[in-house]
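Here it is, the structure in full.
Only one protein chain is missing from this complex, and each of the others stays in its spot.
Which chain is which? They are A and B, in the order written, and residues in each are numbered from 1.
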Amino acid sequence: MQGKATLLKVYLGESERYKNKPLYQYLVHWLKEKGIGGVTVCRGIEGYGADKVLHSARFLELSSDLPITLEIVEVAEKIDPLIQEICAMVPKGLVLTSDVHVYKHGKE
Amino acid sequence: MQGKATLLKVYLGESERYKNKPLYQYLVHWLKEKGIGGVTVCRGIEGYGADKVLHSARFLELSSDLPITLEIVEVAEKIDPLIQEICAMVPKGLVLTSDVHVYKHGKE
Partner (left out) sequence: MQGKATLLKVYLGESERYKNKPLYQYLVHWLKEKGIGGVTVCRGIEGYGADKVLHSARFLELSSDLPITLEIVEVAEKIDPLIQEICAMVPKGLVLTSDVHVYKHGKE
């Protein structure tokens, strides 16, 4: 993969669950099974979403529900068919794409 | 919100302050008051900015001044009116936008 590609970014909460697993871990596993070439998961230190509840590493009681982001970079043909399923798995999250230009991907 | 939107990203230093508060915390609060639908704050482990001073989690003395990023995703009409005010609050930081396509945002 080189040239035009799609960056898919998903924002969700660390405590969200899906099928008895943390949602972000479920998504990583699911994306790997779908043949997606890579996923990067980051944890934020603070944030709020549509419900306007502030989550922060500064608040002990909410520190286990920090913001999580997942990033996937793939050709559009591999990402587009998955977006609706991802949206359904992420009821409270944010799902977006942007156009990127890939110069190098893995061992190519 | 679905379709075309703007991702606003702000890069600043953890130790920057504004009105007696850490700047990034002030910004989160301020953006919430302005009706912005969500903010995600991340802390980096290393970096430098315009002054070329390297901040790193490896250096104890600078570990309380690590890079901080804020991400906001909204329709352009809600973000554009705030950008000049944000720039004024972030004297040493980097403020940028990019075009994104939103598939899902919160509980819609």
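Going forward, a contact is a pair of C-beta atoms (placed from the backbone, for glycine too) under 8 Å apart; a residue touches a chain by one contact, two chains touch by 3 or more.
Being a predicted model, the structure only gives us computed values, none of them experimental.
Across A:T40, A:S64 or A:Q84, the single residue that touches the chain missing here is A:T40. Although one chain is not drawn, its touching partners on chain B can still be listed: residues 9, 11, 42-52, 54, 67, 69, 83-84, 87, 90-99. For chain A, the residues touching the chain absent from view are 5, 7, 24-25, 28, 32, 37-43, 73, 98-107.
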